[in-house]
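Here is chain A:
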Amino acid sequence: MDAGPVEILISAILVVGGFFALVGSWGLARMPTLMTRLHGPTKVTTLGVGSCLIASMIYFPAMQGTFSAHELLITLFLFLTAPITANMIAKAHLHRQKRGLDAEPMDGIADSLPESGVGTGWATFAGRLTEPSDPPR
Partner candidate 1 sequence: MIKKLLPHPALTVTLIVVWMLLANQITLGGFVLGVIIGIILPILTSPFWPDRPRVRFGPATWFYLALVLWDIVTASFQIALIVLFRRSKDLRPAWLVVPLDVRSPEAITMLAGTISMTPGTVSCDVSACGRALLVHALDTPDPEAEVARIKRRYEARLKRIFV
Partner candidate 2 sequence: MSHWVIAPVLLPALLAPILLLFLRKRLMESRVVSIAACLSLLGLAILLMVQADSGVTAAYALGNWQAPFGIIMVLDRLSALMLLITAILALAVMIYAVVTGLDRKGWHFHPLFQFQLLGLNGAFLTGDLFNLFVFFEVLLIASYGLMLHGGGGARLKAGVQYVVINLVGSTLFLVAVGLLYGATGTLNMAHMAQRVAAAPVGDHGLILAGGLLMTAVFALKAAVFPLHFWLPRTYVSTSIAMAALFAIMTKVGAYCILRFTTVVFGDGAGPMAWAQADYLLPAALATMLVGFIGVLGARNLRHLAAFSVVGSMGTLVATIAVFTPEATAAALYYLPHSTFAAAALFLVADQIARRRGDYGDALSPSPIFTQAGPLSVLFFLTAIAVVGLPPLSGFPGKLLILDAVRSAPGGWWIWGFILGTTVIALLGFARAGSTLFWKSAATPGVIKAAAPVAPVTAAMVVVGLLSVLVALTVAGGQISVYLEATADQIYTPASYIAGVMGPG
Partner candidate 3 sequence: MSIEFLVASGVGVLSAAGIYLVLRARTFPVVLGLAFMSYAINVFLFASGRVVINQPPIWGKDVAAYTDPLPQALVLTAIVIAFGMTALVVVLALRTYLEVGTDHVDGLMDGKATPEAPPAEAPTIDTPAAISGASSGETRP
């Protein structure tokens, strides 16, 4: 079986993608605390999927002769949403840890979460700012 450069490229991207996907989930599985687990999926898995998408984006025009741009859209979508997802999960976690629900002390949220240093608490615990800290611009 002879493999052209495109094939090699596609295969390489695929393998990298698979590697990242696995590593991301491996991180999720093995890291000690939620906050540390959060890093793997947010970046690594997203990139892994992104690699697969890119591979696909090359594969279809090159091997099938059909043009497909949907991959780009999906990638865009994932990159747009991944940080928000991470943010929401982190907020939920902060909230629950601070309230002592399914406690995971290693994250240090209950006791050693830093102050914001700008006069108000973090939004998850303080909600809307109740008093203006400086005059409106």
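Observations on the model:
As a convention for this text, contacts are C-beta pairs under 8 Å (C-beta built on N, C-alpha and C of every residue); 3 or more make two chains touch, one makes a residue touch a chain; residues count from 1.
If you want to know what made the cut, all candidates are chains of the complex that A comes from, given by their letters.
Remember, predicted model here, so these are calculated numbers, not experimental data.
One candidate among 1, 2 or 3 touches chain A in this complex; it is 1, while the rest do not.
For chain A in complex with candidate 1, the touching residues are 19-20, 23-24, 26-27, 30-33, 35-36, 38-40, 42-44, 46-48, 67-70, 72-73, 79-80, 82-84, 86-87, 90-91, 94, 108, 112-124, 126-129, 133.
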